[in-house]
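One structure is given below, encoded as structure tokens.
Note that one protein chain is taken out, while the other chains of the complex remain in position.
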Amino acid sequence: MEPLDETPQSDELYQQARRQEWRHALDTTSDRRAAGIPTDPTAIAAVPPAAPVTVAPAVPVLPIASQVPVSSVRRAHIADANDLALATRGLRVAFSGNEILHGVDINAPRGGVVALVGPSGCGKTTLLRSLNRLTELAPTAQIKGQVLLDGNDVYGAKVDLNLLRRRVGMVFQQPNPFPMSIFDNVAFAIREQARKRPTRGSLMPAVEQALQRAGLWDEIKDNLDRSALSLSGGQQQRLCIARTLAADPEVLLMDEPCSALDPRSTARIEELIVQLAGSLTVVIVTHNLAQARRIADYAAFLLNGDVIEQGFAEQVFETPTQQQTADFVAGIFG
Amino acid sequence: MSSITNVPPPLGIRPDRASAAKSANRQDRIFILAIQLVALLTLVVIASVAIFVFVAGWPSFRENGFGWFTSGPVPLDQQLGLSFTGNPDGSSYTKLNAWPAIAGTILTTGGALLIAFPISLLTAIFLAELAPKRVADFLSPIVTMLAATPSVIFGLFAILVLGPWISEHLIPSSVANELAIIVPIGGPSVLLATIVLAVMIAPLMTAIFTDALRAVPTRWKEGAIALGCDPWRMSRRVSVTAIRPALVAGASLAIGRAVGEAIAVSMAGGGIAFVPNPMDGIWFFFQPVRPLAATVVDYSEGFDGDVLRANLFAIGVVLFITTAALTIGAKIASASAAKRLGGS
Partner (left out) sequence: MPTRISDRAGYYGAWASGLFLTGVVFAIVAWLLVNGLRNVDWTFLTTNPAPGSVEIGVAGGIVAPLLGTLIITAMGTLIALPLGLATAVFLGEYGKPRLLKQLTDTSIDLIFGVPSIVFALFGLAIFSNPSLIFLSEEVQTSGKATAKSFFCASIMMALIALPPIVRSTQAAIASVPNVQREAAYALGKTRFAMIRKVVLPSIRPGIATGTILGMGRIAGDTAIVWILLGGAVLEPPVAGWWEPQNLLGFLHGTGATLTTYVYFASPAGEGNAEGKAYGAALVLFALVFIVNIVLGRAGQRRIGRQ
């Protein structure tokens, strides 16, 4: 076990520093403006995001076939491995009294791609779904511990759930575009945020931007009114990414986003994840070790509801300190 | 299913078992023939319904042509009475202008749908998405109970409770007296019939909508929630969009039920084939109606008279065609719903 930040104390300080503004930002919509989160769609279009929108030039697009550990190259765009966008502390999740996660501490440095790996049933999907509080949709779920977004507990008392889920977006295993047009899918989150019903014209820049970021714009820009269900599986998944990006999230959770896709679409999405890193933090669950090697800056290995090892991806994959990790990476189980 | 449609032939039958196998095969053939015949029977029945009712009602259409569907100079009730007794000179009276009954059906059914549809959709959203599981589990059978309640009980409630209340509290006697020259107004009225129908079709639609909402794939619901929708927004933006065909199907079936309801409407409608006049302002709602189905029940004593019989069967034809069309419409809509939900 090798936490990314040296001491828990620094974590503590970090939290304290951020807590005030976070609470402020979550509570009311009017305060969101102060926190720099656009409240109407035109603002999304007008205010350039802090991070580069299109392909981050600092990040080279890597050949997918490359099996060389590349995370060291890419780590350049992460300013500080101790600047945590998202972290869990002592997270315990149980369903009907049956504990799935036994006190998990995970660190997701800002702008990085964090891969959660482990054999099936190890709790990685539950962990991911606890980060944006989807776990509690199951009535039998019991959750203890903390999930810290910018150092503030998302399970706190006055958290605005809907705002949280816009800040922490999620892409699911099965592509799940809604049964409506492509445009309506992408505009969905923006319309949700708007107080008055925005016109199509005012939505268009934001929709285009989201589709650009998801690398889908060129393929479908002439067919925005087609049913989203008519797209191919890979396109549907990228549409779902675009739909999530339209809400302008800080963190993107991905639950085995490629497991239902063919290799070509998988490659396309992996490329996209690498491009998106930097402008936001990606936490991705994958059972595909090769994929984790290709895209992850950081990795955490889970086994039976415990984090066995976490740290820089290349270190976890190439020089694991724990025997179980070594066995898993070597393909002995999983 | 394909695996069971082709029975593998028994392999390696020993000679001494061949006759047993043969008789088993014959048993199977007879069995299949029997169930095919029963299936055919349902088809024959529904076709016979169409044919027999149409044949019996045809004289009424033949005599009146398109005029059957319009309004005429002689009030409908008088026409139906004359068609039973015949003209004073002994000749038979064949005229029928059924518009008042048609209008009654349209008004009561339309009104009931207008009231019941939003209530049903909201209740369905409540039961499927908003209510805590224990509340939903408690309320669902109660709504089912409402659907199973015999219509005559709704009719009784209308005529004994709501009707008297309306005539006592909502209709000033001065107005009643004034309008009595044209038509008696009172508790049993287009409004009451509409309310009764609304209460009858609401649980039917609620059940269909609730089932459809529960069948919306979880991945869509989670997708919406992960984008920052609360359960209400999720229902409204995603679930209701997804079940649009089921909304059409449920509404069609409900309209069919309302159009075909005879007894409760006969009890609550006021028993006069009158077309409520919107010019009378608010009193429009308290004027009597007798929709198509209620007319058949109200005149059911007169099936001995050939002309009246043909007239009532003609009403049956209109009811059959309307409800059959609605049923087919609902079927097409639910097929498209299945495709939509099954797709992707």
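When the chains are written out, they are named A and B in that same order, and each has its own residue count from 1.
Everything below uses one rule, namely that a residue touches a chain if its C-beta (ideal position, glycine included) is under 8 Å from a C-beta of that chain, and two chains touch if they have at least 3 such contacts.
Values in this document were obtained by computation on a predicted structure and should not be read as measured data.
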item	value
Contact with the hidden chain (one of B:A103, B:V143 or B:V307)	B:V143
Contact with the hidden chain (one of B:L114, B:I153 or B:I282)	B:I153
Omitted-chain contact residue, chosen from B:I106, B:L170, B:A215 or B:A324	B:A324
Contact residue for the chain not shown (choose from B:N97, B:T206 or B:Q287)	B:T206
Positions on chain B contacted by the hidden chain, ascending	1, 3-5, 7-8, 10, 24-25, 27-28, 31-32, 34-36, 38-43, 45-46, 48-49, 52-53, 55-56, 118-120, 122-123, 125-127, 130-131, 139, 141-146, 148-157, 159-161, 199, 202-203, 206, 230, 232-233, 236, 253, 256-257, 259-263, 266-267, 271, 293, 296-297, 300-301, 303, 312-313, 316, 319-320, 323-324, 326-328, 330-331
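Just so it is clear, only the chains that are shown with their structure count from here on.
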item	value
Interface residues, chain B side, partner chain A - complex	133, 217, 219-220, 222-230, 233, 237-238, 241-242, 340, 343-344
Chain B-touching residues of chain A, taken from the complex the two chains share	132, 134, 137, 139, 161-166, 169-170, 172, 174-180, 188-189, 191-193, 229, 236, 240, 243-244, 247
